[in-house]
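Removed: one protein chain of the complex. Kept in place: all other protein chains.
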Amino acid sequence: MALAQPLAPDRPGRYGRFGGQFVAPVLLPVLDRLEAAFEEAWIDRGFRMRLDGLLHDFVGRPTPLSEAVARLLPTAGARILLKRDDLTFNGGNYANSALGQCLLAGRMGLSCVVTDTGSGQNGIATAAVAAHLGMASIIYMGARDAARHPGAVKKMRAFGADLRIVQDADGTLHAATSAAVRHWMGSSDTTAYVAGAPIGAHPFPRIVGAFQAVIGSETRLQLIAAGLMPGAVVSAVGGGSSTVGIFSAFVTDPGIRLIAVEAGGSGEGQPHSARLASGRTGILHGAETFVLSDENGHILPAGSIASGLAYPGSPPELADLVAGGRVETVRIMDEQARDAVRRLASGEGILISLEAGHALAAAEALAQTLSPSQAVVVMVPAAGDKDLDIVWPES
Amino acid sequence: MALAQPLAPDRPGRYGRFGGQFVAPVLLPVLDRLEAAFEEAWIDRGFRMRLDGLLHDFVGRPTPLSEAVARLLPTAGARILLKRDDLTFNGGNYANSALGQCLLAGRMGLSCVVTDTGSGQNGIATAAVAAHLGMASIIYMGARDAARHPGAVKKMRAFGADLRIVQDADGTLHAATSAAVRHWMGSSDTTAYVAGAPIGAHPFPRIVGAFQAVIGSETRLQLIAAGLMPGAVVSAVGGGSSTVGIFSAFVTDPGIRLIAVEAGGSGEGQPHSARLASGRTGILHGAETFVLSDENGHILPAGSIASGLAYPGSPPELADLVAGGRVETVRIMDEQARDAVRRLASGEGILISLEAGHALAAAEALAQTLSPSQAVVVMVPAAGDKDLDIVWPES
Amino acid sequence: MAASICPYRSISRVDAMFDRLRAAGRRAFATYAVASDPSFEESLAELHGFVAAGIDLIELGYPFSDPILDGATIQKANRRGMAAGGNLARTLDLVAAFRETDGATPIVLMGYANPLAVMGYEAFAARAAASGVDGIIVADMPLREAGALLAALAMHGMVMIPLFAMTLEEKDVAPRPGVGGFLYCIPVVGPTGGPSATIETIGTAVACCRRSTTLPVMVGFGIKTPEAAAAVAAIADGVIVASALIDLVDAEAGPAAGVQRLSRYSRHIWAFRQAIDLAPAS
Partner (left out) sequence: MAASICPYRSISRVDAMFDRLRAAGRRAFATYAVASDPSFEESLAELHGFVAAGIDLIELGYPFSDPILDGATIQKANRRGMAAGGNLARTLDLVAAFRETDGATPIVLMGYANPLAVMGYEAFAARAAASGVDGIIVADMPLREAGALLAALAMHGMVMIPLFAMTLEEKDVAPRPGVGGFLYCIPVVGPTGGPSATIETIGTAVACCRRSTTLPVMVGFGIKTPEAAAAVAAIADGVIVASALIDLVDAEAGPAAGVQRLSRYSRHIWAFRQAIDLAPAS
């Protein structure tokens, strides 16, 4: 379980050649304080108990690992097991790290948090957790994403968040992240930045990875209880929080394939988000990692029907695992993901997000190549309520 | 735990003087078969294991009992604990009985279910469960309710349900129930009626009560684990599924007050739904119970900002408990409920439904009269996503 | 009020009717209307019109807000009746008014349990008997649940007409005090105004009824044409046509109120009556 243990990479804050702290120098002392505070909290029994208690009572963990029955698939193949983080809380799995980071901020004496959100999930989770802990929250969201997810906008405001819509650039997560980091730079003495994903400068990948590792450890225990050794664990990569969270528990099992699914977008020549498979090594939002950028180093617009996957960067830990061959990548197109969401809803009565639909589509294809005695675990980070209008525009 | 045990009332299907089987005679054999099938299934270990397994894996039970911290309340008072069925599944607690009834239908060889829905919760739960079990579902919903809950409409269709909008009468749950029962009458040989609440003709109150009792038994265990003996359990009554579900475990503890909260509507002279406190004994939808009806026996339109509470009938078991003085009733107005939802969202980061907002408002008032060493349990049947536009029309 | 005006009470107008028809080798023809649809006065005129057109027995619906077992046609009629101020009490007034000039035609009320429960079974039975009601059909009150009502009816010399479905068990059709008049045989499942049963199914249902009762058997629900009525008349003691007659009257173009509506009704009743009377006796 790579991330549940203290990190010991070659250079501090590095996963192989990825990671680092590519930030304005003014932020370095802030990052150093955060790192120290986190490492101290992480080994503090009281902190961990409070975290676990709230993960249980407030977030609704543990989440089930449930079987998608065979009806789903036209032809036989491996069993498909869904890790049901759609059954937590409002924000899906984002609540895990929002909770951890907000608790940490409180411990550090900060009374306000700022974050960014793509499809609204991280924003909702952060707004709710902040409200629960009596902190103020400021959330940046791209204008295009906000237009696609009016319910999420309403929900963040319901939780008392100061929601700020970003008109910049492509109006997606990328612009929102830039705006949130800018905000934080100017107010880091009172305000903690809540990373939605294990991306950004060290120690964010470390911190988010640690808080999300609960997904992996739950899944591992559930598999052991069920007497199952899965052939593969499949997860779609947006910011990578759920992917890193679930993979963490299986990295050291060479027999289990780890498959990172990337958004292929709408078609040839259209924007996609496959930076692990076809990005360049670059530096974005504080870390060296695989980045969607052109030959001049400009960041390319990331595209996907799933807002949460349209991000041009990637978690440095995942970049390292891909570079080292431990994690495979698969690309799933918009339509395939949508189909998978529709089929699971009507065939199984489970409404998953489009992000999870990417993972499911990849898992179905994989399962076809395996025997019915094998099992594939699919990470479901969140419920599909937010995507109803996109998946079923006609009804 | 009144309902978890086989029912032994004075007359079959009676709770004191309430209950019975006021249906077209043609349905009697259908009800008799259903009763026999249920009693057989209920003592069948295999059936119960399958039910419990799906409650865990598919519905996401058990749900936490979590504390609403003191910040919520302007002045001190008893602790408020929320039973968080908003953390299950799509449909909130309705999934408990939808699951049980669909499993039962399958066991009886039926391949289709029909039901009615007010705010969409029972419909969503039934549609999802039916899809999961490979059954067809037909859902009736009042036109006014459907207009208020477009997301719910979309979700039921996503689960493959045949959704039928009822223009009749006041276009709320009452009209939908009548339409669903009419449909069932004509197709009871292939189709099971799924009761959303422990209302209707015997054995429906018995069956739904038994399947919902899991809420109460979980809560009781959680209170014991926490070393708490609550002063009161508070629940808002729509169809009564969550109320009967949570009360069932405490009926025999005379020290614990049971408080049924009814919707007072928008104000004096406007429609309300307080049939327990101010309804007449009458006969509606198959059972003798407290009913909102005028002196000529016409059913009165029920009103509430919370669609799920606007129903003119009541569970016969609850009618009996109210008539016998075991359960107290409280009336909460639309605005009080809305305020409670808003305050919990911004103060605690928990978004509950307007139905639950009624219970919370009543519990807050009660808590003010108790000491901080006491605790009040509030039933939260479902999340408030469906009510965002109603509670926050401005944002 | 109605009670005191009513000059006398026949103990068994229904039995008398069947005796008379049987003697004449004829079958009974009943129809249904909702009281106060569209108004108290027109309703009263309509009841007399039915008798004049050849109806033997009238089922008079007391308006109810929630006629759960009825299809669209009768739901609408209930709404119109309610809109005109109709309810159980006014329906009893209507019967009393009818009885002022018609002491012979049997009238059975038909409706739902809630208005009876709210009025109280004993109060209802006393008032209904005084108004000249002969019996009652309660769509959502099977005999299992009818104990209190049956006792009250019996006390006041009225009967409950039982609804019969082929799937009912013995215990649900066993004769008991307060039950009488005829057996209402419903050969289809589902609400009123729905699809029709085949004549074979109806035959089986009627045969089934005969085995469990000595009462006359009338068939209702889903009989839509004079031809169908004739076929039923050939095997049962009587035929009930409700939704279909209302639909036929309403389907004719042009406004139809008062006398005009009544004359349409008469024409259609006459057609059914002819067909029924021409059917061979079983």
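Order of writing sets the chain letters: A, B and C. Residues in each chain are counted from 1.
Assume contacts are C-beta pairs under 8 Å (C-beta built on N, C-alpha and C of every residue); 3 or more make two chains touch, one makes a residue touch a chain.
None of these values were measured; they are calculated from a predicted model.
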Which of the displayed chains are touched by the chain that has been omitted?
A
From A:Ser178, A:Ser241, A:Ser273 or A:Thr329, residue that would touch the chain that is not displayed
A:Ser178
Who touches the missing chain here, A:Ser137, A:Ser188 or A:Ser235?
A:Ser188
For subunit A, which positions touch the chain that isn't shown here?
20-26, 28-29, 32, 168-169, 174, 178, 181-182, 185-189, 280-286, 288, 291, 293, 295-299
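Everything below uses one rule, namely that only the chains that are shown with their structure count from here on.
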Where the CA atoms of subunit A average out and where those of subunit B average out, how many Å apart are those spots?
35
